[in-house]
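This is the structure, below, for whatever I ask next.
One protein chain is absent from this view; the other protein chains keep their places.
Just so it is clear, A, B and C label the chains in written order, and each chain counts residues from 1 on its own.
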Amino acid sequence: MATPPLKGIISYPVTPFAADTGKLDLVALRRVTDALVEAGSHAVAPLGSTGESAYLGEAEWEAVCETTLHTVAGRVPTLVGVAHWSTETTVRRARLAERCGATAIMMLPLAYWKLTPAELERHFAEVAAATDLPMMLYNNPGTSGVDLSPETVVALAEKIPNLTMVKESSGEVWRFRAIRELSGGSLSVYNGSNPVALEAFRSGAAGWCTAAPGLLPRWCLELYDAVRCGEHERADDLLAVLLPFLRFIVAQGLPRAIKAGLELQGRPVGPPRSPLLPLTEEETERLRELLALLDAHPLLESAAVGAEGATG
Amino acid sequence: MATPPLKGIISYPVTPFAADTGKLDLVALRRVTDALVEAGSHAVAPLGSTGESAYLGEAEWEAVCETTLHTVAGRVPTLVGVAHWSTETTVRRARLAERCGATAIMMLPLAYWKLTPAELERHFAEVAAATDLPMMLYNNPGTSGVDLSPETVVALAEKIPNLTMVKESSGEVWRFRAIRELSGGSLSVYNGSNPVALEAFRSGAAGWCTAAPGLLPRWCLELYDAVRCGEHERADDLLAVLLPFLRFIVAQGLPRAIKAGLELQGRPVGPPRSPLLPLTEEETERLRELLALLDAHPLLESAAVGAEGATG
Amino acid sequence: MATPPLKGIISYPVTPFAADTGKLDLVALRRVTDALVEAGSHAVAPLGSTGESAYLGEAEWEAVCETTLHTVAGRVPTLVGVAHWSTETTVRRARLAERCGATAIMMLPLAYWKLTPAELERHFAEVAAATDLPMMLYNNPGTSGVDLSPETVVALAEKIPNLTMVKESSGEVWRFRAIRELSGGSLSVYNGSNPVALEAFRSGAAGWCTAAPGLLPRWCLELYDAVRCGEHERADDLLAVLLPFLRFIVAQGLPRAIKAGLELQGRPVGPPRSPLLPLTEEETERLRELLALLDAHPLLESAAVGAEGATG
Partner (left out) sequence: MATPPLKGIISYPVTPFAADTGKLDLVALRRVTDALVEAGSHAVAPLGSTGESAYLGEAEWEAVCETTLHTVAGRVPTLVGVAHWSTETTVRRARLAERCGATAIMMLPLAYWKLTPAELERHFAEVAAATDLPMMLYNNPGTSGVDLSPETVVALAEKIPNLTMVKESSGEVWRFRAIRELSGGSLSVYNGSNPVALEAFRSGAAGWCTAAPGLLPRWCLELYDAVRCGEHERADDLLAVLLPFLRFIVAQGLPRAIKAGLELQGRPVGPPRSPLLPLTEEETERLRELLALLDAHPLLESAAVGAEGATG
């Protein structure tokens, strides 16, 4: 099995919009993206759910893709979310991602009409065939409405050579082992469910696809380091402290929560795009408490220089 | 209560694509649309689920909107599906529909991220405020992932003056009565679930939103006439014969089934757009049988001139 | 097709428990049962969900079965709910029902472990084979966790000769037509979803299985008479007035709501059995309003003698 092109902390940037006009704020996007790289993310993944790609026009989508990849500039690998209901648009996005230098593409089986197995297979196969990039299949039943079992995922991968990675957001950690076992280890697995971050690594996930580094990169990286180095007690302690925060951002919706947190950290990126609303005052207050607790926590104190950020 | 702007058989055209290039086929779209008007549809509703709006680029969406409304040319009212994940895009579509002369707009609460009640309300309110057109709220839990109860629908309508119509596709016919009762009759209700066509009318639905007239306009119109004139036995008989066909097109997905049927009727409009696939041979054969049965059925024989179409 | 053994208003009695000891109150059960027969019910159906059969010990179950059937004493047909997780217990109940003179048995596919199709078929077949009574298959996905499609129901009936009736509580009224069509009319269909009472009759349901006559027998009977005589406007008017009540008793749970209503009508039968709790004060107040509205309603005034009950 070849080394997978992605591993570790795969950070999902938000997409900033100007607070007054609502337009894409590419300057802020560069800042956000650069911060993720500088903080030590092992990869950057624009245009996922966190990036509000669902609310972007096609030209905006392209601008975010280009700007992010040019800002990363090869310092770390990149993973571009290309999913769209239409195969044609997904193909176009995949090709643009490749031209911009993406390391890999990620594809959620979005389906307006419920797809037959034959339709699903052709959809993935056509997009995969359109580029030379490795493709990550993204299973997220809560968002896509379709649950791809480990057996289905492995069967698709056997027919589609560049489908070499699977991101699981079902939260069922046994799937990480099952996919690796059923594929004879040829598929690399990634975790997209924040609350099971640690268990996923322990079950063989090569990486954690997460928006959390937008606010707390050091916590995420330390967690990964601890588990990678076999410091299991420290890993458990870190996750125990981090878990309420992770559950909170998932419950509020990632773009809403991360954008509110960036505002609290003095790094405003504008509001989420309508129909999404900013966090309410009460929710913001809860987030402030969660961040304050983490900022002051002794588990990361030793590395006090460059604390996670001064929460407003 | 004012007379609702729409009633009766509200026909949903498919969107034709060229068999070779996959491009929008506006000539065929005009033909399809005109056929629905000529056959006696009481209204035409482009860009619904049947119209594969999920698979159209924004420029294509606009072309379909303009072409359909110009082809109808005011002969019957029109209802344009404008739903998009983003409020901004939905607003833009609503305004275009208004400029093109639409009678009303229809809006499904599509949500990539699950919306809070406040987000849902603002989403509808902003789109409604963007035009002077009456708006039809479209409840279809199977497609949108969110089920709006009669109480929620009525509460929304109380805050949004031009939300005056509700299309129910949950299939739970008691909702037609409940919505009318809870709104004091100020909301008109429409049925979007084909298999309950007759019961919906009997429960007070003002109209039937359906793709079926694409293949069988006379059956749909006769059903409506029968129920409207109190010919209950005839209505029951018509639905009994029609039901297997209605269940079939719902089970296969409306664009796939209607496009296959048009091909069988010698009126080809090209394939559905990827990821959708045409009906399989076996499915097509089943559709041929269903259409043949209906073509030859004595219930419509009396009006033999201008039979439903010679199925290939 | 033979005449089905059951039709019209099939009334489900509650099971009274003594307010002080919680023990089965067979005296009150006789009173409740007799009232349903005297009011004109076309059949009586003990030991359904309304009868809290889930909370009865086996000896209590037998006592309710015997007492109800002896009280009815053949004045109208009877339908006994015999479902249990275990085939053996279901068989024993079916045989007891037969010995007590039941007209028919009703069977919900209760399943602790999810059953395979083969297990489901054997379960029904063994119970059916244990008696000479006709059996009603009861499809209620909300309670049983398994949804039996019209195709599945008809396939079962083809293998099990005395499976001749189907009660549908899914609320999807198109199934009434579909089951009759697929079975060539050999299966009689019954409605178990109160809010679609009228549409179900109009779609071919032979009867309405309902707890509502426990409080409002005349409304239910008048609705049936209206639809049977083709007085469609009157039927619509009756249901419009009745619908808020029907939705209320379904939402609160039938035994809780009917028992509270009997208390309001001065005919106390004790509380529901734990874990069920009586209606809260607020819920009871709402029920009082709903009953008062129906008691005073002019639609039934003409038959003023013997009003529905003086609501305390």
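What we mean here is this: a residue touches a chain if its C-beta (ideal position, glycine included) is under 8 Å from a C-beta of that chain, and two chains touch if they have at least 3 such contacts.
Note that the structure is a prediction, hence the values are computed from the model and not measured.
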{"item": "Contact set of the excluded chain (shown chains only)", "value": "A, C"}
{"item": "Option touching the unshown chain, where C:Asp34, C:Glu126 or C:Glu289 are the choices", "value": "C:Glu126"}
{"item": "Sole residue of A:Ala18, A:Ala63, A:Val146 or A:Leu243 that reaches the chain not shown, by the stated touch rule", "value": "A:Leu243"}
{"item": "Residue of C:Leu26, C:Ala54, C:Ala155 or C:Leu299 touching the missing chain in the full complex", "value": "C:Ala54"}
{"item": "Those residues of chain A which, in the complete complex, touch the missing chain", "value": "171-174, 177-178, 181, 193, 195-196, 198-199, 202-204, 230, 232, 236, 239-240, 243-244, 247"}
{"item": "Hidden partner interface residues of chain C, rising order", "value": "22, 49, 54-58, 85-89, 111-116, 118-120, 122-123, 126, 143, 145, 253, 255-256, 273-277"}
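Assume only the chains that are shown with their structure count from here on.
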{"item": "Chain nearest the global centroid, as defined over all protein CA atoms shown", "value": "B"}
{"item": "Intercentroid distance (Cα basis), chain B paired with chain A, Å", "value": "37"}
{"item": "Chain A and chain C: spacing of chain centres that average the CA atoms, whole Å", "value": "52"}
{"item": "Chain B, residues touching no fewer than two other chains", "value": "none"}
